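Of the protein chains in this complex, one is absent; all others appear in place.
What follows is subunit A.
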Amino acid sequence: MAVPYHLLKACGGMVFAAQGTDIHSFNSNLEYVSTWKYPVKPTETTDISTENPAEVPTGATPDVSAPSTPEGPPAKRRRTETGTDNTPEPTATTTTTTTEVPVKKGRFHRSPVQAANEKPFINCLISSRDGRHLILTTGSDKTIWVLEHDGQGNLKQLSQRPMPKRPCSITLTGDGNTILSADKFGDVYALPLIPTSDPNPNPAAAADSGSSTPKPILSRSATPSAAAAAAAPAAGGFKPQANEFTVHTRRNLRALENQKLSMEQSKQLLKEAKTNESEKPSFEHTLLLGHVSMLTAITVGQSVSPQTGIPREYIITADRDEHIRVSRGVPQAHVIENFCLGHEDFVKALSVLPGSPSLLVSGGGDDDILVWDWLKGTLVSRAEVLKHVKEIAAEAEKVAVSRVFGYQTEGGETKVVIIVERVPALFSYTLNPSTNTLEHSGTVPLPAIPLDVQVLQDNKLLVAVDTSSGDYVSTLVVVSTAAEDGSTVQTTPAPNLPAGEVKYGAEELQKLLYTTETLRKLSDFD
């Protein structure tokens, strides 16, 4: 199955397009320059080998990986393999397997369908403002990659960092030195663009909140002192958390006695295990904030602080539970300034408008896109989407906005283009600066379903379209925004490229390309 370009990034006169696991670069005339390929060979063992380059040669851990190979959730398996660096003492191994690979109980089984998503597929693509770095994330191996761009379209891999949970959206801070990664689990981590060698920055060193170094909020799972306690059971020994006061029945008390006994026995083991550090990533990463919900989008906004009048940065995060949260930037990311509440379904895309940086446009499962004064947390206006989608697809009852792309035209107008999942059109809105409302300024019908959009010079839009269904052949479409009625849509044929090395089935590809609608909650579930 041919994979269409599904992510685009235009920067510094170049265009980068992600196709499955590869990134192709094009010059300003959309002529093909080169390709960066996902390093195929280390795919399966990448994360392990980077974490413990010294100890884990491929296949050195057959005892744990073997039983879970057929249908165990591979995402979990990766973490287990880290745990096996411990000497394979019987007790140690069993505890590790039971806690981390839930194969014991049937209800924890994931369906094998899950495996469809397990090939690394690029799911985020951003660039630094100067165009010298490209940052991308791949889905199944949860890795953040930083590539260096030489200015001519050639990409060189600088680093790869496997995250604890799958990143859903990434962005760069205003100074361009820090990657903010929002993950499926609801946490936002800060990583330096160029990794430092120091894996554990000293938290005490950054204790002064006024200092410029990020003040680490401790990890969700453990504080340093708790880490010692928590790491111990994870690393092999078992420590009962119940005590004589919390357990009352005779049987439970007896069980507790037994647990204590075995704890004594494994104390020796524990000591050994403690020398092995926890399974955390070995590179610098700082937990900034977290939602108890899957994060769907992250962006940063710049504004003058209302308290001090100093220009400051704010982190804006959106989740599946209709929230948009505005937090202060590093190092005060623990302070929530506001929530932009008003969505009634999931939020998927955010865009701080380039021409009006106090305004934020958000879209998702609602019938409208919403315009916010994000620092105040107030809804400024709404713009209809469903109504315009119905003009293209009359039977549509709900929409899933997958992209909200704000840009400034060369004439100085602020425009927003949105993509609605599985609707073959672009919807364009123009900001009315006096009322801060978005006025629908055109619907551009496309020959195929759009996946991503970027702006080129001369007010032209570059759209990646899905060619896997239908007979339309070109994967890139240039839309001239001068005529938004769609009469002058030009198409550019895709450069002839070798197909990606990872093959996807038709159904699998659909799942990978169209993820927005799946965020919607089922209404008949309690």
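One rule holds in what follows: a residue touches a chain if its C-beta (ideal position, glycine included) is under 8 Å from a C-beta of that chain, and two chains touch if they have at least 3 such contacts; residues count from 1.
Just so we're on the same page, contacts and distances are computed from a predicted model.
Participant: Which of "Mitochondrial import inner membrane translocase subunit", "tRNA (guanine-N(7)-)-methyltransferase", "PRELI domain containing 1" or "AP-3 complex subunit delta" is the UniProt protein name of the chain not shown?
Facilitator: In UniProt, the chain that is not shown appears as "tRNA (guanine-N(7)-)-methyltransferase".
Participant: May I ask which residue of A:293, A:436 or A:510 touches the chain that does not appear here?
Facilitator: Candidates A:293, A:436 or A:510; residue touching the omitted chain: A:293.
Participant: Touching the absent chain in the whole complex: find that residue among A:332, A:459 or A:510.
Facilitator: The missing chain is touched by A:332.
Participant: Which listed residue, A:344, A:391, A:458 or A:507, touches the chain dropped from view?
Facilitator: A:344
Participant: Tell me, which residues in subunit A touch the chain that this view leaves out?
Facilitator: Subunit A touches the chain not shown through residues 99-100, 185-187, 209-210, 215, 217-223, 225-226, 229-230, 233-234, 241-243, 245-246, 248, 287, 289-293, 305, 307-308, 310, 312, 321-323, 325, 327-328, 332, 334-336, 338-339, 341-344, 521-522, 525-526.
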